[in-house]
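In this view, the complex is presented without one of its protein chains, the others remaining in place.
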Amino acid sequence: MTVKFGLLGAGRIGKVHAKAITGDAQAQLVAVADAFPAAAQAIAAQYGCDIRSIEAIETATDIDAVVICTPTDTHADLIERFVKAGKAVFCEKPIDLSLARVKSCLDVVRAHKGTLMVGFNRRFDPHFKAVRAEIDKGTIGDVEMVVIVSRDPGAPPIDYIGRSGGIFRDMTIHDFDMARFLLGEEVTEVAATAAVLVDPAIGAAGDFDSVQVMLKTASGKQAMISNSRRATYGYDQRIEIHGSLGAVSAENQRPVSIEVASAAGYTRPPLHDFFMTRYTEAYAAEIASFIAALSGKGTASPSGEDGLIALALADAAVKSVAEKRTVLLSEIL
Amino acid sequence: MTVKFGLLGAGRIGKVHAKAITGDAQAQLVAVADAFPAAAQAIAAQYGCDIRSIEAIETATDIDAVVICTPTDTHADLIERFVKAGKAVFCEKPIDLSLARVKSCLDVVRAHKGTLMVGFNRRFDPHFKAVRAEIDKGTIGDVEMVVIVSRDPGAPPIDYIGRSGGIFRDMTIHDFDMARFLLGEEVTEVAATAAVLVDPAIGAAGDFDSVQVMLKTASGKQAMISNSRRATYGYDQRIEIHGSLGAVSAENQRPVSIEVASAAGYTRPPLHDFFMTRYTEAYAAEIASFIAALSGKGTASPSGEDGLIALALADAAVKSVAEKRTVLLSEIL
Amino acid sequence: MTVKFGLLGAGRIGKVHAKAITGDAQAQLVAVADAFPAAAQAIAAQYGCDIRSIEAIETATDIDAVVICTPTDTHADLIERFVKAGKAVFCEKPIDLSLARVKSCLDVVRAHKGTLMVGFNRRFDPHFKAVRAEIDKGTIGDVEMVVIVSRDPGAPPIDYIGRSGGIFRDMTIHDFDMARFLLGEEVTEVAATAAVLVDPAIGAAGDFDSVQVMLKTASGKQAMISNSRRATYGYDQRIEIHGSLGAVSAENQRPVSIEVASAAGYTRPPLHDFFMTRYTEAYAAEIASFIAALSGKGTASPSGEDGLIALALADAAVKSVAEKRTVLLSEIL
Partner (left out) sequence: MTVKFGLLGAGRIGKVHAKAITGDAQAQLVAVADAFPAAAQAIAAQYGCDIRSIEAIETATDIDAVVICTPTDTHADLIERFVKAGKAVFCEKPIDLSLARVKSCLDVVRAHKGTLMVGFNRRFDPHFKAVRAEIDKGTIGDVEMVVIVSRDPGAPPIDYIGRSGGIFRDMTIHDFDMARFLLGEEVTEVAATAAVLVDPAIGAAGDFDSVQVMLKTASGKQAMISNSRRATYGYDQRIEIHGSLGAVSAENQRPVSIEVASAAGYTRPPLHDFFMTRYTEAYAAEIASFIAALSGKGTASPSGEDGLIALALADAAVKSVAEKRTVLLSEIL
């Protein structure tokens, strides 16, 4: 069986998904839609697919599934429209920046027994997957404590900051999802610290650029997250998980692994400096997993519910910073 | 000038300090005192020093300084007695488990213009010192965020747990001091999470074995600490400091640095499994620093005040766990 | 300009090159030829190209270049035929196992002013390329000594051993080329040691499985190579270059970079266990470089001459083992 795709949004991430779809023997890219004709044309020309309107894709009988990479504020509406149209939906995170809107959207998905997968791509990184596989094999025993250090090479443009929902919903949300993926038990408590250390303009936009979060589950499992919008040495993405029998960690990735020795010491090159090169394999594996699920192998995961909980953890962190106290997830969800 | 020492306490840590004193060309070990004659005799025999009572050392005219390694509940009293007797004092941490008692002790030290150095040995570890030196050189710019992972190979005996003051005052206190040493600005806010994951008997004794702490300074600098009483792979002691221009970190230490490659992968041996082998160099450098200060080179540091603040941070963490909220240091001190 | 390709040989390595050609926007795969129809059909089906005979490709007007991945004993003949037919030729190494045959083939290439590139893929590995780039930048000053450790996960089938030309011509030849690539000066002297330690059947087939080589240039630059047909931990491929100002090295590559810590120590997974996964990027970059050269960007390199010299070094090593002496390259070439 071949899954026939419509691609909604032909921007940077749309191109990544177009490549993943066309490179998968089980899938076919039938059509692309974008408000900017040039963007859609570039993909259509490279991969030989149609350019259609969103409406045309919605009603198309030759399309089984859509990948939504349009702006965030259109996600929930598009999910609802395409689920109602009987298409399987892969949507870039987040579903929406409002928890209430995410909930109502998921209600629609459930009512229509729709298939919805959310783009937490890091779960598909081969190194993080291998970490999870070790946990599943029991190598480290019962998971007890997680440490996540996640630092971006640089801050996004200030105008993006303004509509991003803030660092917890925009950046930490990946780490919230990763913590859940690794802890294996739902988080019940959130405490967070936040400051503006990188760029005062970020503070002026109402956001933070340097944050810390502590998470705790009902049985006492714990996770720590350290986030910054600045890392001069590249895209710093490390996780370590400690269990009753040992620990497992994933190191940073760099484009070349050479080392220069001189009187100044031993120097290795910086890390990847861009999420798209850092997570190249993850993006391809994510779409392959969606295609596999639609072909009956496994379920589409992470789900809309995973998107909801990660956003709720972000909301809890925002509240924790504002009220200087530990926030229970039950206060939010 | 040679500094003449009396050693109070001839136990495990007393032996370490005896070796450091006798190995230092600027110092002489004159006498040792211990409630257990056999312990004192062992040191006297090995290094050719006197065995004397604490009272005799207190009044001795041939002794300039004392090193206090007696049980914790005697520290504050002994500091006061020896400061009054005009001796310079090096005291193992903590000064006392009660913040009020530490304050009154430091009042006495100040009133007598006494010299008091507190045994936060990790500041003298060559690797952590090198980290601090990079910060001082400006290599990483302004310090922004600190991440400390500190895990013991195993929990101490339950009867020790009961009189330890709890994990924050017994174990995390080293990390509180290290965070202050590295942040370069006083901590103003503390939030902590705690659980019993390693051994229910620790919980039954009223303590935790797995904790996390977030610290924040007035200007927004932040530190995270992850502590556990369990690490099957040895004594896990890592720090990383992120600044405006880069980061500097100190890796774990292991007794041998070989690697075995086989079909099972690449394996390096476990870490040091005991704090005394892990911190051998730090213990010697700490006493050397005290001797140097008494010889007029530098000041005796870390000070009693450093001991006080680290304990106050521990008290704040205890309160944060109990009240599920961020605690201001100003509530404690 | 688009370079139009014919692919000769649709086996394992042919598939790798087919993928590289079709993934390159500057190239088009027009036709494939293989003695086994099924192999050719698989590639034709996947990439939508023709199946043609070698003769038809030779005379085709819609084909600019060929990639030769047929059995070794056909290489020299095919190079001559396609150069005469005016096609640019990329040929898998080796051109031939006989130095005389390689020379006569290169005479034909020269006579027809043909373009010939030889598949020493390792020059295109991003890590080895980065090593070379550091040398070119002058980071390590004048190159003085090279150390190459190159060990295969396992020996090839015995029947392959028999027609491989022996380990120096089959396996070490890659390291000879790498040594030349890094030394930046022609090798003039070769000394080698050889033994059968892995499998007596290899000895029975007249070959060795464990060899060492020392190379020297006229000015005294030196290189060492250590080769084995056995490496339980994966595909071991390391190089280090020492110069007057420092050194640069390339480490091994592994599919996942996680680490498990337990009472047994710290373990990372084995290396890649197959040259095709180890050198995935190198194979793609090699063809891209050939395409670029045909499009006027740079020259096709490594050249036939590079293939000739690497083979001569292998012949010298064989002679050195037989005669237990240093062999001058001038005795061979």
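Letters A, B and C mark the chains in the order given here, with residues in each chain numbered from 1 onward.
Note that a residue touches a chain if its C-beta (ideal position, glycine included) is under 8 Å from a C-beta of that chain, and two chains touch if they have at least 3 such contacts.
Quick caveat, the model's predicted, so the values are computed rather than measured.
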item	value
Shown chains that the omitted chain touches within the full complex	A, B, C
Identified contact with the non-displayed chain, of C:42, C:56, C:99 or C:191	C:191
Selected from C:35, C:85, C:205 or C:245 as touching the chain missing from the view	C:245
Identified contact with the non-displayed chain, of B:56, B:205 or B:261	B:261
Missing-chain contacts mapped onto chain B	25, 46, 126-127, 130-131, 134, 139-140, 245-251, 253, 255-263, 269
Residues from chain C at the interface with the omitted partner, ascending	142, 144-145, 147, 149, 151, 189, 191-193, 195-198, 210-212, 214, 216, 219-222, 224, 226, 228, 230-233, 240, 242, 244-247, 324-326
Those residues of chain A which, in the complete complex, touch the missing chain	232-233, 261-270
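One rule holds for everything that comes next: only the chains that are shown with their structure count from here on.
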item	value
Of all other chains, the one whose Cα centre sits farthest from chain C	B
Distance between chain centroids, defined by C-alpha means - chain B, chain C (Å)	57
Averaged-CA centre spacing for the pair chain B and chain A, given as whole angstrom	41
Multi-chain contact residues (two or more partners), chain B	232-233
